[in-house]
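Of the protein chains in this complex, all but one are displayed in their positions.
When the chains are written out, they are named A, B and C in that same order, and each has its own residue count from 1.
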Amino acid sequence: MPPLQITDFTQVTLSGVSRHYGRRRALSRVNLVLSAGEIIGVLGPNGAGKSTLLGVLSTLAEPSNGDVRYGDLTASAGGAPLRAQVGFLSHELQLYPELTARENLEFFAGLYGLDRPAERAHEALARASLSERADDLVEGFSRGMRQRLALERTLLHAPRLVLFDEPFTGLDEASCGTLVTRLQQLRTAGRIVVLATHDLDVVSQLLDRAVLLRMGRLSELGSKGSLRERYRAALAEAPRGRRPVPSGPSGSGPGESPA
Amino acid sequence: MRRFLQVTWLVVRKDLRVESRNKEMLLTTLFFAVSCVLVFSFGFVRGGEAIEGSASGVLWITIAFSGTLALGRAFERERHHDALRGLLMAPVDRPAIYVGKLVGVLLLLAVVEALVVVMVAFLFQAPLFRHGWWLLTLLSLGTIGFASVGTLFSAMLLRTRSRAVLLPVLLYPVTIPVLIMGVSGTFALVQPEPDLVLARVWVSLLFFFDIVFVTLALWTFEPVMTE
Amino acid sequence: MNRRLFPWLIGLSLVFFVVAPILIVRAPLEQEMGLIQKIFYFHFSAWMAMYLGICILGISSALFLFRRKPAADRLAVSAAEAAIVFGLMGLITGPIWAVKSWGVWWNWDARTTIALILELILVAYLILRTYGGPGSDRLAAGLGMFAMANLPFLYVSTNIWRTIHPPTSVVPTLPVDFGIPLWWSFAGFIVLCLALLTARVRLEEQRATLDRLYLALEDE
Partner (left out) sequence: MHLDDLTGVSREEARRWRRVALVLILIAGLGGPGQTVDAAQPAEQSVPDGFVPMDDVPAEEQLPAAPLLAAAYIVVWVLAIGYLWTIWRRLGSVEKELAEALRRVGETDGA
């Protein structure tokens, strides 16, 4: 097995992180500290830059300005060993529908260089309560089953930093419950969990902290009142773009159009 | 190095497994290649006989066309459920993923070429098997050259909107040397008096092309794939 | 620096271009091809400027891809466009020469064919940049490196594939009377190429400034 050096970190620090596509900002000077044992919710309307933020955190996208530090490491210095500590479940589930549940898990266990891939897959299937369907093609799974499988696939290598992009959409109540339990387990285990969502009802009891992204700008939500109230209040006073920016030839890309 | 090969093998095995389940790529590409050769026959057969020298051209153009089709499909599969992101997140040497996909495409094209060669030999009365080993060398080197560039290009185009159009637009001009070398080499073999010296020149040129472009693709894969 | 450089370069290339016809007219006629051979002085030089453009494209693409220098990317686009312009010069003067010397406009002469293929690659490069969407600069840089790596292969394979063109080895052994106007116009084209590059890079810099300005406006 590869001697992946352990890159341990208990904090992820974003300082002045911006990301732009041509002349359109997707993220604008984001400062944020993520700590172990915390579930942080990134809330905000569609196109506010949530996915871009998760992309930057996952090391797949580079910030245009500013830097992200995982402990003391930057993403480029961390390289593959750092990626081994990050789990990323995007809205698309990153599963191969033509493979069985077991094959999917074993494939990723192999990619992550885990020892005993068969056993790991077996355990993961049990946690996803999919043991009986282990050798069925993922094609035939319901959204909830796929989501449970994808979740276990993301956690297979026990990452320190776990990123979820809209994990609750399309889930039935039972699957929602499983996901919430699993997230709470991650918190107790001292992981850093980031949830990007606009679904306030499910997460309101779960989050330790919530931040609001709007037009690429980040603001902390206060701690008074219910999540929904705080969200409303924050949305009302969140900075708005003051001038419409003409979209040039390079001005395409994600971004909320100014109201 | 062992880890590199292990990852490559994992990716290849995954692709083979998927393909063995639904055979979609294999069957569509094979069928496309067959219809390609047929379409060409109507262009290059006059009075029941193939125009002299058309066989080598038909062979290579069919390979290029069906290769493009296969390349597009091979990566569409990775894009479909954002699986590519899963691959890129894995703590592996990313070039190993590239090599894995390349090998998968090569295996598929090998099957397609076996059929196309037989068809062209049969329909165009071309003595393709007269120097079978030379043809095999030409075909394998040419396919590696074409697919190594194509695999990189279709991987990097996954992020763009109009990837289906852009792939051939970028791929054909860059791989024209492969086509020239392949067609001329094959022609040297099937002409009435085979010119083995010339064929050897084309084979060695293809060999150098492969070395340069595979190296370049391995080198650029990582920076091109990160955003 | 760029802005100060441009007037000098363009002035210098003007000197070259105004003097070049005089030198070319004075040069002796080539025995076999006669007057039309005089196209060669510009034709050859346009090719060389195109190759220079492609080499700049390849190298700056590599710099952008591996060192993340935005300036290198701006140089790469400019070089690609300039190479297209010089390639067009060669592609148009080539057939004019061919129709006089060989009686056909297009005879798949090796060097014209190479230029045509390179022209295709360069246009593909610009298409990728225009229609690729965000992030296509990175992808285009990959293509730019492939374009440059293709040069030797295109050269060798097309030359073996088809050769009617006067062999390249003629160039260095030309008698002095032919040589002076040739190297003169060669130098003129290279300087012109650099002048066009500085102007084009300037445009790209201003665009980047505008983008930065809009970003700053949005950030307020």
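The working rule: a contact is a pair of C-beta atoms (placed from the backbone, for glycine too) under 8 Å apart; a residue touches a chain by one contact, two chains touch by 3 or more.
Remember, predicted model here, so these are calculated numbers, not experimental data.
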Identify the residue among C:S101, C:S136 or C:S157 that touches the chain left out of the display.
-> C:S101
Listed in rising order, the chain C residues that touch the chain left out are 3, 6-7, 10, 14, 17-18, 21-22, 25, 29, 31-36, 38-39, 42-43, 46, 81-82, 85, 88-89, 92-93, 96-97, 99-101, 103, 192, 196, 199-200, 202-203, 205-207, 209-210, 212-214, 216-217, 220
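By definition in this document, only the chains that are shown with their structure count from here on.
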Any idea which chain sits dead centre by C-alpha averages?
-> B
Tell me which of A-C and A-B has more C-beta pairs in contact.
-> A-B
Could you please state the distance in Å, as a whole number, between where the Cα atoms of chain B are centred and where those of chain C are centred?
-> 31
Could you give the separation in Å between the centres of chain A and chain C, each centre being the mean of its C-alpha atoms?
-> 47
Counting only residues that touch at least 2 other chains, which ones in chain C make the list?
-> 133, 135
For chain B, residue numbers touching 2 or more other chains are 227
Given the complex with chain B, which residues does chain C contribute to the contact?
-> 65-66, 117, 120-121, 124, 127-128, 131-133, 135-136, 138-139, 141-143, 145-147, 149-150, 153-154, 156-158, 160-161
Please give the residue numbers of chain B that touch chain A in the complex, ascending.
-> 3, 6-7, 10, 14, 17-18, 21-22, 77, 80-83, 85-93, 226-227
Write out the stretch or stretches of chain C touching chain A in their complex.
-> 130, 133-135, 207, 210-211, 214-215, 217-220
